[in-house]
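A short write-up of the structure that comes next.
And then subunit A:
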Amino acid sequence: MGVDAADMKLWRTPFDQAEKATKPGKVLINKERCKGCGYCVEFCPRGALMMSEELSPKGYYLAAIADESKCLGCGLCEVICPEFAIRLASNGNED
Partner candidate 1 sequence: MSEDGILCGEFFMNGDVACAEGAISAGCTVFAGYPITPATEVSERMSERLPQVGGIYIQMEDEIASMNAVLGASWAGVKAMTATSGPGFSLMMENLGLGVMLETPCVLVNIQRAGPSTGLPTMVAQGDMMQARWGSHGSYEIIALAPSSPQEIFELTITAFNLSEKYRVPVLIMSDEAVGHMSEKVVIPRVAPEELASRRRPNVAPERYLPYEPDEDLIPPMAIAGEGYRFHVTGLTHNERGYPEMTAEAQDRLVRRLVDKIRLNRKDIIRYEEVGVEDADVIVCAYGITTRIARHAVQQARDEGIRAGLLRLITAWPFAEERIRELAPQVKAFVVPEINYGQMVLEVERCAGKARTLLVPHMGGDVHLPQTILEAIREAVQ
Partner candidate 2 sequence: MTNMVTVADNPIDCYLRVDRIPHIWCAGCGIGPATGCFIRAIHRTGLDPDKIALVSGIGCTGRVAGYVKLDSFHTTHGRALPFATGLKLGNPDLNPVVFSGDGDLIAIGGNHLIHSARRNIDMTVICINNFNYGMTGGQMGPTTPLDARSTTSPYGNFEYPFNVPYLVAASGATYVARWTVLHLRQLERSIAEALTKPGFSFIEVISPCPTVYGRMNKLPRGLDEMRSYQQRSVIRNGADPKDADIALDGPIVVGKFVDIERPTFWDMCKQMLDRAGMQKKP
């Protein structure tokens, strides 16, 4: 379905809420590339990502998904990652 309006800090419900329901995206993180900078975690508008305790082969703490259901598929994580380490699997929300 769509994202629950109550979850988002909106001052009113969007008029096209029903037609423009967002579909959650599927975030894929490349273990070899991630350097644990934290940008994806910080700037995800929904807080769907987190820093994990897992170490990459190069010794960086990896980013990870905190809550998949929160993902809007906006793609900001993919675009902001300095390492090209995040890919948003196609969910029809791109462009």
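Candidate selection criterion: all candidates are chains of the complex that A comes from, given by their letters.
Quick note on the criterion: contacts are C-beta pairs under 8 Å (C-beta built on N, C-alpha and C of every residue); 3 or more make two chains touch, one makes a residue touch a chain; residues count from 1.
Keep in mind that what you see is a predicted model, and the values were worked out from it rather than measured.
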Result, touching chain for subunit A in the complex among 1 or 2: 2
Sites on subunit A touched by candidate 2 in the complex: 26-33, 35-39, 42-43, 52, 58, 60, 62, 64-65, 68, 76, 78-87, 89
